[in-house]
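One protein chain is absent from this view; the other protein chains keep their places.
We just call them A and B in the order they show up, numbering each chain from 1.
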Amino acid sequence: MDAIFGSEIWKQLFVYSVTDPAHHIEVWAHVVRSLLRIGIGLGFILTIVPGLIWLERRLLSWMQGRLGPNRVGWQGLAQPIADGIKLFFKEDIIPTNVDRSLYILAPGVALAPVLMSVAVLPWNGSPDWGAVAPGLNIGILFLLAIASIEVYGVILAGWSSNNKYSLLGGLRASSQVISYELGMGLSIIAVLLMTGTLATQSIVGEQGIIGDPINIGNTAYTVYPHSLNSGFWHWHFLAFFPFGLVAAVVYLISMVAETNRARLALREADTEVEAGFHTEYSSMKFAMFFMGEYANMLIVSAIAITLFFGGWLAPWGALSQIPASAGAYLPAWLINTLNMAVIAPFWFGIKLFLLICFFIWLRATLPRLRYDMLMKFGWKGILPIGLVNVVLIALSMALQQSFGRLRGHLMAVAVGLGICFVLFVIKMATYRKRRLDTETTTISPIRREPAALPVPARRTREV
Amino acid sequence: MPPTSPGVTGEMILFIIFGAAAIATALVMVLQTNPVRSALFLVLNLFCVAVLYLLLNAWFLAAVQVLVYTGAIMVLFLFVIMLLNLGTPDREADRLRPQQPIAVLSGLVLALIIGGVVLSPLPNPSPTLRDDRLGTVEAIGRNLFDPAQPWLFPFEVTSILLLIAVIGSVVLAKRRL
Partner (left out) sequence: MPESQAVTAAAAAVPLSWYLMLSAVLFTIGVVGVLIKRNPIVIFMCIELMLNSVNVTFIAFARYLGDTGGLMFTIFVMAVAAAEVAVGLGILISIFRSRENINVDEINIMQG
């Protein structure tokens, strides 16, 4: 909190007069530093995305016993660049009956929020250089808000294309994103309960220290003083033992659905809606959708790391910085710089790489779900689990206050196991009946409930 | 107290930019004939208003504004517009067209009345009362759930309201239960 109030940005906005030359240097220095941070964040995303596309194609091929692109550059590494050049020079076809302005706007609307959400993801612990907007006190809420406007690109693209497949694909994809946003939000709430703060930098810092959360605003940063004794066992996916893990799993599932990635993907189903909402897009506009999808993968993975897997912290605290004994040989500023610019981003990158591989692995392994199965899973699986999980974490915290840490937590775990047991018994008791129900009704959701799908687009109205 | 120079702060500049943008987008929204465009301009308007909330240091509410209004409510609007295929502008004869100038006129009268109230000598708040920590999540949470404050009960009632809305909309919109 204190990072904002009384800080430079606060004064520049609310105290200093623009016409007063005394503060010009200060204000401009701030502007330049902000622009640099934005450059670092965006540059990171935009340079990683082509590498990510290459990684996906090669890794997927390896898993499927193929070779994948290996001709352009070393091991095919320049393939995404070649693809980009090809897409750039391809003819940009705009179909006749599209809603022109919205059709052109949609790819930008799809890409922009993804790039905006880089703002609060910390890549090291520095209060000045740790993220694009390191001190934002609504960090996680900002991420959720940005994630919630990502659907606009999909909806607009689907609608403005004036094509039934596009419209259906767009509506399907956006309803999916909206549904799984709830699960995402609930697992984020679980983390908020554990940490008591919304600022991303504090959430990461809290996983690396033992004891009270520390204030990120007013310290000249080196490395968190306690972080040497911490490690992955303090990260949130192991906090409140089963509950943190449940929250992390809920997040991971919803993040796959949220990015519309294969196996929880609805927007591109060749057999059902062709290429979904971007059926009518070609050339650079298609490339923007494509890039948005991959950048979104990076972003949600980075959020997962920040929330559950310790952000830029090393799995063992001692590895997250250069040992203090090096101070005898190296100047302090160099150690600081190395800690911030090399070691912390290194661990962040390692985790990011692993999560991305997880994404690709999922795509190579699992079959795609049908629309109704996916929605059912979101609303009847992810949502209640997330909700109960949040309640149990709150219960555990309340019980810990009155019964001591271990006993209180165990009581909450017992309540959770009890709920699982009751649900299991109910499910077993009603199992036969429910199976019969699904057999007697039709299998296709389309036949069963025509109202679940939208009426065809653009019927011209009879006058 | 140091001598104060009434200069132009960054806050003022941002207020003017985003206030003007809010008014412009609202006007365009009303003047549009295409419902989808109307909805999109309303989205822009809500964004501008969210920035104004930030200027008022209402951090939490700015985020909730984007999350709830643009992320949920306006998406719902767009969904319904597309579902009901209302995307094309209405060209049917409007039986109530004479109502429009009267509407604009009464709107102007309303603006005059509100403007008169706003500019009349209200008990002017002392500027020193401005509390900039008020809008943080912590402050709002502490106030909302403080039993000494009157907000806890309305909050719980709101949850019931939302539940009723969910059930009601399902009952209304589903053809066959």
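Descriptive notes on the structure:
Just so it is clear, contacts are C-beta pairs under 8 Å (C-beta built on N, C-alpha and C of every residue); 3 or more make two chains touch, one makes a residue touch a chain.
The shown structure was predicted, so the numbers you read here are calculated from the model rather than taken from an experiment.
For chain B, the list of residues touching the undisplayed chain reads 1-2, 4-9, 11-12, 15, 19, 22-23, 26-27, 29-30, 35, 38-39, 42, 45-46, 49, 52-53, 55-58, 60-61, 64-65, 68-69, 72-73, 76-77, 80-81, 83-84, 86, 90, 92, 94-96, 99-100, 102-104, 106-108, 110-111, 114-115, 118-119, 124-125, 127-132, 134-135, 139-140, 143-144, 151, 154-155, 158, 161-162, 164-166, 168-173, 175.
In this text, only the chains that are shown with their structure count from here on.
Chain A and chain B have CA centres that are 28 Å apart. Taken in their complex, chain A has these residues touching chain B: 1, 5, 10, 12-20, 99, 102, 137-138, 141-142, 144-149, 151-152, 155-156, 159, 167, 171, 174-175, 178, 181, 198, 451, 454-461, 463. Only residues 5, 7-11, 13-14, 36-37, 40, 43, 55, 59-60, 62-64, 66-67, 70-72, 75, 78-79, 82-85, 87-88, 91-92, 132-133, 136-138, 174-175 of chain B touch chain A when the two sit together in their complex.
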